[in-house]
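Apart from one protein chain that is not included, each protein chain of the complex appears where it belongs.
Then we have chain A:
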Amino acid sequence: MDCLDLLPLFVTNIRKIESGSGPARFRLMMSDGLHTMSAFMLSTQLNPMAEQNLVAPNCVCLIKKNVTNVLKDGRRVVIILDMEVLRPAEEVPGKIGDPTPYVEGELCQTKVAPAPPSAPSRTLQPQNGHSIPVSKGPSRDFAKKAPSTPGGSSKVVPIASLNPYQSKWTVRARVTNKSGIRTWSNSRGDGKLFSMEIVDESGEIRVTGFNQEVDKFFSLIEPGKVYYISKGTLKIANKQYTSLKNDYEMTLNGESTIIPCEDTQDVPMVQCNFVSISDLETRDKDAIVDVIGVCRSVEDITRITTKSSREVSKRTLSLMDMSGKVITVTLWGEEAEKFDGTGQPIMAIKGARLSDFGGRSLSALFSSTVMINPDIPEAYKLRGWYDKEGHALDGQSMTELKSGGGGGVNTNWKTLMDVKMEHLGHGDKADYFSCVATIVYLKKENSLYQACPSQDCNKKVVDQHNGMFRCEKCDKEFPNFKYRLILSANIADFGDNQWVTCFQESAETILGQNAAYLGQLKDSNEAAFEEVFQQANFKTYIFRNRVKLETYNDESRIKATVMDVKPVDHKEYSKRLIMNIRKLSAQ
C-alpha cells in the first residue's frame, strides 16, 4: 500500500506488545477519518516516539515511509519506518470522524498502479487510479462473500502466464462454463467437485473446486460473469478432462479468492477455435472440437437407458455451416431438454466430441458449452450467409445415419463391384455405402447365440450345464438367456457378390421374424426353422453397409456389416438409374 505514504492518519489507539527477547513493539490502530485499521506496527527505531508519548491516541501523523508485509496467513501489516507527528494528541479535540473498522479482503484486486492516495470509499471499490474504468456502484455480491483472504494489491496477470511456480497472482476472467456439482463415493471416502472454465484476453484455463471450495464458491459463480480469482493451485492439465488450450489447470484451495468484478469490457465472452464441418472429416475420432453452424433441423427428444441403467434425455439435430456440409449433433440431458431449435438458430458448441459414428458426428459432453445465437462475429456471419444462400442448399451430411427413404442427396451409392474396385474399407476408418442387392445365401447354422438376459448386455453367456448361464461381462449367473441373431449372408448384384454380417435388427428384418421366436423354432421345429430361411432367400433390399479392413494374426480381410436393411424404393431407384444412364451417355 504505497499510497499510505504521505497520507495523514490519526492514531486511534496504541498498544505495546512485549516480546520476550528484543525490544517491545508498538501496535497502532490508525484511522483516516472513514476507516480504522489496526495492523500498523511501529518500527523499533521509532519506539521512542511511542515511549515518549509523542505518538499517542488521537494524534495526527503523517507516515513518511512504510513497508507492507504480508503475513503467512495473508494478513497485511504496515511497518511504519518514518513518521511525523503533525498534531500532537493534546491538540486534537477528539476523535475525528466516525471511523469504522476497515475489513480487509473486500477490496477488489487491482493492477499495481502508482495510484494517488485515495481513501477507500465506503463501498470498497478497488483502489486504483487510471487504467481500469471501474464503476463506482456497489457490487451486490460483496455482502454474500466471506473473504477468506484479503485482496491485497496483487497484480492482475493474464491467464496465459499462470504457472505452478508463482503463487501471488490474480486473474480477471469471465466464466464461460460452469459444471454441476458431481459427487463421488469410493473406498477412500466421499467427495464433491465442480469445475468451470474461465477466459480472458490471453487465454483460457480450467478451474476445479473440491469439497469445501464447492461450498464456498459454487453458488457465487455465475456463468458469463467476470471475477477476480487469485491464489489457486496450478498444475499440469489432465487433458483427458478438458480440451482447453492451456498446459495447466487450476484447483481452488483454502486460500483462493473469487471476487466479482464489475468491469467486463476487455474480457472476451468465450474463446472458441471453430472447425469447419467439412474439416471434421480430417480430424481424429474422439477429438474435442468447437463448431458453429446453423441448426437446420431438430429431432424430437427421446429417452435412453444407459449401461448403468440411468435414464437420460437425448436429442439430435443437424448443423450446417458455410462449407455447405451438414453434421449430426447429439445433445444429452438438460441441454437436450431445453434446446429450442425453432427459427433455425445459430448454434455453437465448445468442446464437443467428434465421433466416427455414421462417418462423422458430434456429441455434446458434460463439459461442453452449448450456445444458441451467441453474440460473436462468427454467428453473425453465419446468419447472414444462411439467410442469403445457405438456406437453399441441400447440404451434404457427414453423418450417414439417415438414408431417408432410399437416399437423399447424401447417400453413398455403390455397386458391389465398386466396393472391391475402389478398395473401400482399406483406409484408416471404416467406409459406409448403400447398395441395392439380392440375398443369395443365408447361413442358418450358428445364426443364433445365447446372450446375457440383462438389458443392454448382449454378451454371449457360457452354459454351465447345471441350468445356469454365466455372463462374464456382468459377472453373474442367470437361469435363462435371450436369443440374439448374428446372420451371415451373401448378397449379390449384377456385377459381384459380398459376404456380410447382419446383427439383430437387420437380421430380424431379413428373416421376417424376431430372434426369440426363431430360437424357439430352432429348438422345436427344425423344418419350420429352415422354411424361414428359404422364404427369406432371393429377396432384394437396399443395404446400408459398413466395410473395414480387419487384421487377425497377419491376415487382413474386409469385414462387411449390415447397418440397415430397407425395401427397395423403386421410384427412387428408377430415377437414379435413369440419371446415371443419361450421365454415362453424355460422357
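Note that contacts are C-beta pairs under 8 Å (C-beta built on N, C-alpha and C of every residue); 3 or more make two chains touch, one makes a residue touch a chain; residues count from 1.
Here is the rule we use: contacts and distances are computed from a predicted model.
*Asks:* What is the missing chain called in its UniProt entry, if the choices are "Replication protein A3", "ER membrane protein complex subunit 4", "Serine/threonine-protein phosphatase" or "pyruvate dehydrogenase (acetyl-transferring)"?
*Replies:* "Replication protein A3"
*Asks:* Taking the full complex into account, find the residue in A:283, A:426 or A:575 that is in contact with the omitted chain.
*Replies:* Here the residue in touch with the unshown chain is A:575.
*Asks:* I need the residue numbers on chain A that touch the omitted chain, in ascending order.
*Replies:* Counting over the whole complex, chain A touches the hidden chain at residues 570-571, 574-575, 578, 581-582, 585.
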